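What you see is the complex with one protein chain gone and the rest in place.
Labels for the chains are A, B and C, by order of writing; each one numbers its residues from 1.
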Amino acid sequence: MTLLGGGLLLIMLAGVPGLFCRSDEHGGERFAALLTLVGAVCIGAAIVSATRGSGELSHTFAWSVPGASLAFYLDPLAICFLLPLLIIVATGAIYGLRYWPHREHPANGRKLRLFYGLISGAMILLLLARNGVLFLMAWEVMAISGYFLITTEDHQAEVRRAGFIYLIATHTGTLALFALFVLLGPSTGSLDFPAAGTLAATGSSLIFLLGLFGFGMKAGLMPLHIWLPGAHAAAPSHASALLSGVMIKTGIYGLVRLTSLFAEIPAWWGWTVLLLGAVSGIMGVALALAQHDIKRLLAYHSVENIGIIALGLGIALLGRSYDQPALIVLGLSGCLLHVVNHGLFKALLFLSAGSVIHAVGSRQIDHYGGLLKLQPWTGAMFLGGAVAICGLPPLNGFVSEWLIYLGSFQALKQPGSALAAAVLAAPVLALIGGLALACFVKVFGIAFLGEPRTTAAAQAHEAPVAMLAPMVTLLVACTWIGLLPTTLHTLLQKAVGTWAGTVVAGVATGSVAPLRWISLSAWLLLLLVVVLFAVVRWRSRTAPRELGTWGCGYRFPAVRMQYTASSFADFLIRLFAFGLNSEEHGRQVAGLFPLRQTFSSHTPDAVLDRILVPAFRAGSWLCRRLRAWFHNGSIARYLLYVIVTVIVLLTLFTP
Amino acid sequence: MLVFLIVFPLIIALCSLVIPWYQVRSWLLPIVSAVHLLLSGMLVLGRFPVTGDWIGLDALSQLVLVVTSVLFFGCAVYAVGYLDLRRDRGNQTMVPCLLIFLAVMTLAIAARHLGLLWVAVEATTIASAPLIYFNRNRLSIEATWKYLMICSVGIALAMLGILFIAYAALGGGTPVSLQFDTLLAQAPQLSKPWLHAGFVFLLVGFGTKMGLAPLHSWKPDAYGEAPGMIGALLAGGLTSVAFLGVLRGVQLMAAAGDGGMARQALLGMGLLSLALAAVFMVRQPDIKRLLAYSSVEHMGLLAIGVGIGGVAAFAAMLHLVNNALTKGCLFLAAGNVQRAYTSKNLAEVRGAIGALPVSGTLFLAAFLAITGSPPFGPFLSEFTMLRGIFGGEHYVIGMLVLVLLAMVFIGMGATVLTSTQGAPSATTAGFRDRWLLCISPLGFILLVLILGLYIPEPLREALQRAADLLEVHP
Amino acid sequence: MELTNSILLAVILINFFTLGSARLGACVRIVAVQGALLALLPIMVHGVTLHSTLLAAGAFCFKGVIIPWMLLRAIQRVRIRREMEPIVGFVPTLILGTLTTAGTFLFADFLPLISAHHEGLYVPTALATIFSGFLLLITRRKAITLVLGYLILENGIFIFGVLLSEALPLMVETGVLLDLLVGVFVMGIVMDQISREFSTLNTERLSALKE
Partner (left out) sequence: MLGSLVLHLVLLLVFAPLWLGIIIKAKALFGGRVGAPLLQPYYDLARLWRKGFVFSRTTTWVFLAGPVVGLLVPLLASLLIPFGGIDAPVSFEGDLILFVYLFALARFFTVASALDTGSSFEGMGAAREVTFSCLAEPTVLFALLVLARLADGLSLNQLFGDHLGQAWQGGAGASLGLILVCLFVVLLVENSRIPFDDPTTHLELTMVHEVMALDHSGPLLGMILYGAALKMMVMSALLVRLAVPWQTGWWLTDAGLFLAGLVGVSLLVGIIESTMARLRMPRIPQVLIGTSLLSIFALVLVLR
């Protein structure tokens, strides 16, 4: 507990010493990174010692706030979320040393580090909290620190807009959680979480809906994802890594924790989560395909992956409703493992994207090109992340998606029951996988392969070691899970046990999902590829490299003739035209010898730009009209309100 | 002792008229308010128990007394720095008026007699009018005029309400007395129709002063044109005092067995205040008018809390404390921002954190606090209030409150964030954060933060006692 | 009792007069008359006692003499135009006044009076006067007419206060009068300031503060 608490404080307050340094100096950046590292190691040690022992750690202290107590509880479920968190926080802190060095950003460096520490600490606290008030406090500290991370560069109007949308979304979600925790506990006394599997499901629909709204908003489930793309694009890359890799997972954590409290789960909960997961997955990746901004694209992929995670959770929930241990085990293991995996590879992708942005100075994919030659390490890291996020073997993304696939296949064993419809998760996953592959091939191909499209891209430089080392660490972690998934087996098993209680006691993950075979295949694949690649490489070591690519007969091929991100995705986007509504400007070319033409396409967010923004605009217009009418400046009018109030109250309250 | 607490500022106010030195006069404010704070602290902690026919302190008034005193102390410290900046306007009116304001507020808090309460509240209106008119320009005089007119009319209605209550005693055949304890004791015998009508007038009267919608129309003008610290005192102190007046009515109704009716009235007006404030905050370009609407919103919350009763009433008491302190921070910080930009309109005020690192940050932090973000105090009170609302199975009201709170957050956030974040627009040279102008808002926000993380047992008990007073069952 | 009721009816008639009159000076004077009439009430109700005499004297001084005199002086000093400048026309105001007066008579029936007051028209008159004051407040433009409306409102409250003056300590009554005086006094100062800042006391001009 000392280790845990100490580590928590170290991480949380890592940015504070910097506040007392002069802003034109180093701003305490190294010290902050060191504190974060030490804190992460402390917490890691605490987790290890806890898992060596009973696997759980529990402490409760009194707290003189109504309904609150300092109830900490470390269980395998929380560990599943803590592990990627610690890795990402630590690597991000080191990455930030060179990505956002204080001497280049004296104005906002200290703010960034302060809130980086706060958000990390708050997330850890959130995962440990077992009391409604404590949870909400950690939740909101996290949310608000997130806001300040997003608005690190608040001199840009676009960043402020993204930040504000985020803040609205998160606060609205938090308010729903207020109601959730109020309803969850008794109206007086302590709001400590009830023990797992004790709450009756009757009358809890409102609780579930509130949770789905509040937590779903944070997680970025599809209709609630409005804040996510802008926010992740606006934040500095290592902050985006933290937000996308970890923060949105707290929403999933909330849903998982919430559902663990109930004794039985109504079937429609699972169906709802499954449906939302499918929508998020498909629409998330379709929207991602249409993006030109590398960070927005990655952000939409977060929506997609949250969808995959929700598919897993939905299957597990259905497993509980229909009393199918295999579904529970596979669905939840897949869900939790994908939480870990997505954290790792998304952080890796954001960090390597950050390295590219740092080198080229633009977020537009179409401004890149040929970076693999200039940034060989960054490129390789991005490739690793891309393979992982597409769920391809031998990396980690495959393992978790595989578990979810198996979960959905298990539903086949229930012929005639409604549960069989859950198998539809499998083709949905397949479609998501195919689209994700298209998308990441696009990003990797356009950004890193071919020829540089701009002079900035042609002058790009490789990232320094302090930025590469974190990426390598993350890639190693991804590969580790891909090659040795069995190492996480026990943890997942225990976590599923905490969630579902004794229902799943007899079903081991290994028995329904032979992770050892996956591990073996992954090793084999990797080994064969490496060997064959080495052979080909060796044979081609003296090959001539003087000529350019064949231009198919064009006399003067230029770099601008290369396929761009937009053209690559165009075919697919047209298929999804019904949901994307891309806007195109300047399509028509007239005449045999057209003059200079421009063409651009832009895909606004389906929910935010098409529905919410117009609705808010109309609402605010109405509000302002009402205000102008009400407060027209005339004192006679104001006195009229007084007398009307008197008359109304008198008629209402005197017989 | 209590008499001294009231008379002492009055005497100093008289003295300040004859003191010729500018700085000394300014420094009188923090000194007097420090003494006031110390004495009220001692009174509340029970060294000198006070009960009396005319003035006395019960749990409710103890709470309001301490809050007002703390708020006044902070504003007094701020005032020294502020008046130093405003030597062009002088402090010959400001200092005595502030001291008189303190005295009459204390009197209103301590009054155990409805007539006396009424006189004191009317006196606060008159004492604060010159304060609002401090800037002496066209707009401030208009604001003062509206404030004076609407509050006077309101308070006249409160007078009528008190007379009705007295007549209710006459009608009930009991000896007529406006002494509050006597009234409470004979409440069940009061003539119902008169009592009800009296309560309505009392509610409208004090509600005008408190700023419950739709009686709040003077607020944006007065808060907008008055100096920041006056806004703080009005929004944090005076509203609490007026709320105390409303609570007296509720106590009386509860004692007469008609608490339900009083609660319904409060609940209705509270919800209306919350709703109108939420609507009016949307795209509000003026930061101080925005704060005024925020004040309306929180008065609405207090009314809702008391209207629901039980845990929510406790929460309302806690919210009274939190709201007063946070409003103090908000208004003082907004005052600094306004001085730096010589404007309070979003058209000019941009990037306040860049221009005024301390005040801008405080403004932003106080915004987060007032909108109920943990770990600040208002979060706890709003959350506890929601527990009360949902615990009483008022689900619709609870959801409505949540939706309106979200709307308030959006409306307020748009203005506050635009004004604080981004690159600073051109500011008047020469105004920078100075410690006298920052220490008070900083103190307030720290207090609010502490209240969000830790509620001392004595405070909890005091709040509970205050809430219990509203639950009198005959 | 007959006499009291005739005084009260006169008060109501004065209300109508102010609502319908276009002349500012006349309005102030008639309100002064109303104040003077009201000063008779304490004596009529409670007989000639020290308490009622003092109250009557105070009311007469303030309501009948000092405040109207101040208002008249203000009118002369700032050279404002002598019209009422209504927002709502005189006829509609009068109709509204009639309706509210009728309404208050109906409403007053819901409030049970003690036997001693059964005969009198105190409560309806008080309420009617209060609402007439309100009507004046919400239908006229000038700042000075607002003060006039406030004065009528206070007169209405006074009528009701008279019923209770025996039961209540003198101190509160004095407080009421004092507050009225101080209130109007401060309003006077503000009006004075307004007239320095603006050219007229028309409150329509005082509507720069709006959304």
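One rule holds for everything that comes next: contacts are C-beta pairs under 8 Å (C-beta built on N, C-alpha and C of every residue); 3 or more make two chains touch, one makes a residue touch a chain.
Remember, it's a predicted structure, so these values are computed and weren't measured experimentally.
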item: Chains in view touching the one left out; value: A
item: Option from A:L70, A:L261, A:L275 or A:L449 whose C-beta touches the chain left out; value: A:L449
item: Absent-chain contact - pick from A:G96, A:G185, A:G245 or A:G370; value: A:G370
item: Hidden-chain contact residue, picked from the options A:F20, A:W517 or A:F556; value: A:W517
item: Residue, one of A:A420, A:V465 or A:A615, that touches the chain absent here; value: A:A420
item: Sole residue of A:T2, A:T502 or A:S540 that reaches the chain not shown, by the stated touch rule; value: A:S540
item: Touch list for subunit A against the chain that is not drawn; value: 369-370, 372-373, 383, 386-387, 390-393, 398, 401-402, 405-406, 409, 412, 415, 420, 423, 426-431, 433-435, 437-438, 440-442, 444-446, 448-451, 512-514, 517-518, 521, 524-525, 528-529, 532-533, 536-537, 539-540, 543-552, 557, 559, 561-563, 567-572, 575
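Just so we're on the same page, only the chains that are shown with their structure count from here on.
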item: Centroid spacing, where centroids are CA-atom means, of subunit A and subunit C in whole angstrom; value: 69
item: Inter-chain centre distance, subunit A versus subunit B - centres from mean C-alpha coordinates, in Å; value: 43
item: Junction residues of subunit B, two or more chains touched; value: 145-146, 149, 153, 193, 197, 220, 280
item: Residues within subunit C bordering two or more other chains; value: 110-111, 134, 137, 146, 203, 206-209, 211
item: Sites on subunit A touched by subunit C in the complex; value: 624, 627-628, 630-637, 639-640, 642-643, 650, 654-655
item: In the complex, subunit B residues that touch subunit A; value: 145-146, 149-150, 153-154, 157, 193, 196-197, 199-201, 203-204, 207-208, 214-215, 217-218, 220, 261, 265, 276, 279-280, 282-284, 311, 314, 351, 368, 371, 373-375, 379-380, 382-384, 386-388, 390-392, 395, 398-399, 402, 405-406, 409-411, 413-414, 417-418, 421-423, 452-457, 460
item: Residue ranges of subunit C touching subunit A (in the complex, touch as defined); value: 87, 107, 110-111, 131, 134, 137-141, 146, 203-204, 206-211
